[in-house]
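One protein chain omitted, others in place.
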Amino acid sequence: MPLDKAAVARIAALARIRLGEAELEPLAEELSQILSWMEQLNEVDTSEVPPMASAVATSLPMRNDEVTDRTRREDILGNAARTTQGFFVVPKVLE
Amino acid sequence: MIEGRTGPWETVIGLEVHAQVISKAKLFSGAATDFGAEPNTQVSPVDAAFPGMLPVINRFCVEQAVKTGLGLNAKIELESVFERKNYFYPDLPAGYQISQYQQPVVGQGRISLDMPDGTVREIGITRLHLEQDAGKSLHDQHPSLTYVDLNRAGVALMEIVSEPDLRSAEEAGIYLRKLRSILRYLGTCDGNVSVRRPGEPLGTRCEIKNVNSIRYVMQAIEHEARRQIELIEEGGRVEQQTRLFDARRGITRPMRSKEEAHDYRYFPDPDLLPLVLDPDWVKRLRAELPELPDAKKARFVSDYGLSADDADVLVAEKETALYFERVAKGRDPKVAANWVMGDLFGVLNRLAIGIDQSPVSVEQLGALIDLIADGTISGRLAKDVFAEMAASGADPAAIVEAKGLRQVTDSRAIEAAVEAVLTAQAEKVVEYRAGRDKLYGFFVGEIMRATQGKANPALVHELLRKQLAG
Partner (left out) sequence: MSDGSLLALTLAQARDGLVRKSFSAREFALAYNDAVEEAKVLNAYITPTPERALEMAKATDARLARGEGLPLDGIPIAVKDLYCTKGVLTTAASHILDGFHPPYESTVTSKLWQAGAVMLGKTNLDEFAMGSSNTTSWYGPVENPWHRQIGSPKGDNRPLVPGGSSGGSATAVAARAALAATGTDTGGSIRQPASFCGIVGMKPTYGRCSRWGVVAYASSLDHPGPMVRTVRDAAIMLRAMAGHDPKDSTSAPVPVPNFEAALTGDIRGLRVGIPKEYRVDGMPAEIETLWRQGAEWLRSAGAEVVDISLPMTKYALPAYYIIAPAEASSNLARYDGVRFGLRVERGTLDEMYEVTRAAGFGAEVRRRVLIGTYVLSAGYYDAYYLKAQRVRTLIMRDFAKAFEQVDCILTPTAPSAAFAIGEKTEDPVAMYLNDVFTVPANLAGLPAISIPAGLSGEGLPLGLQISGRAFDEETVLRVAEVLERAAEFRHVPSFVAGDRG
């Protein structure tokens, strides 16, 4: 299924990656090429085949209800480019 | 039904309730869940989606979800899957929320609603699933910045979805109250109701956010139903959208953020495996469930002979039911019920406190009832004693002694009082004997006054009638 510029723009918006207008066409071609190469999977009959849940054959391990993490705020905020008064900071979101 | 311009409209309502699971640690990390902590002090690197971090599920949260499902008469799915719901928002650090989509841990269930007209409505529960809460975005701290606190990020939430079986705002309110009551009985989540999706007169869903109380839910539904009806009657189409409830103005309005196609790109979380529950474990949880409101109500009616309405009131809160049962033990349950629902509730409402903070203890109320039963004090005066108990916290016996309120049961004393009153009111006695029956009450009143209310009423009546008969 070939992708057009509009589709690429939509995907980029979903993925929050800005693309320049000039990049849309070449990307559309490149991604289309990759996607059509993947379409050979359609040759395989998977009608009775369940999707693989995991390479590990066990079920979800569970942990006890205990507070085991007391990471200090400095460590949580320490790598952020911007913080203030103990908060992370972003441009204001309007609702 | 809501009357529109063109005729009556039926509203079809389904509700999605988010309730926070009661647990010490978060759903997928070991950070604490306490309220009111300083910002970003209860955040694990897992919650903050740092590189390389991985989720591990909290067994107790799963237990709480299963217990809740059992309390909603729902099917427990022994195998369920966690999926990622992908979207970008500052309080969602990973850029996805771990939730459940196609295979939730709890399936179909139902709740019975006792309607005001005495009928019972069955409301279907579609599903219940576990998911992570997001952090908090504070938009009002700065003119151009939003502050983000991740303390809540990763806390376990249960999402409970009802079938679109509700037909009015009123029903929605009853449903929510019942649901909240059941949840409180189970103790699996806190009672704060956060509701997200009322309204679909014609099968077009509008999601309404920011509704945090049952009253607001009902208002939001009313408003939204009317809005949609008007829109349709004027030839418009209801768009599927997310709207915000503005409590101040009592209306819903569209969210100002860019209308984005909600493509959440759900897929099973590859950092987790399918959740598989041991059927024996589920059986044990079922056996350990506390008695729930419906069962308790039925038992109150059959064992204590209470009316359905009274039982309803008493079982609404688990703590009330417990209080009542302890008072009723070894006593007349109807008397106990009346005291709890009448005088006790009166005090609690006035002081705006819950029964767990009652100034009058179970033992004290019980003792008061005993004092009436054994004739020490009259029912009427007991009410005053109760008021004093609530105010001072003193025991009833002490109050009765201190105020000298012991009921007078000495026949001779009452006889003397009756005689004194009738003598003083000789003319009225004549009128009474001539046919003015209403004066009987007057005489009783005078006798009670003369005895400071302490005369045993039964004896008063017996002796008064005798003396009036001549």
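Order as written gives the chain letters A and B; numbering starts at 1 within each chain.
As a working rule, a contact is a pair of C-beta atoms (placed from the backbone, for glycine too) under 8 Å apart; a residue touches a chain by one contact, two chains touch by 3 or more.
Every value quoted in this text rests on a predicted model; they were computed, and no experiment measured them.
Of the listed residues B:A48, B:C189 or B:V340, the one in contact with the hidden chain in the full complex is B:A48.
Touching the omitted chain from chain B are residues 45, 48-57, 84, 86, 88, 90, 93-96, 146, 148, 258, 261, 263, 265-267, 270-273.
Annotation for chain A: contacts to the undisplayed chain at residues 3, 7-8, 11-19, 27, 30-31, 33-35, 37-44, 46, 49-52, 54-56, 58, 60-61, 63, 71, 75-76, 78-82, 88, 90-93.
Methods note: only the chains that are shown with their structure count from here on.
Here the spacing of chain A and chain B, counted between their Cα centres, is 41 Å. Partner chain B is touched in their complex by these residues of chain A: 13-14, 16, 53-54, 56, 58-73, 75-77, 84-95.
Across the complex, chain A is touched by residues 23-25, 29-32, 38-41, 43-46, 48, 56-62, 81-82, 88-90, 137-139, 141-150, 244, 255-257, 260, 263, 265, 268, 270, 272-276 of chain B.
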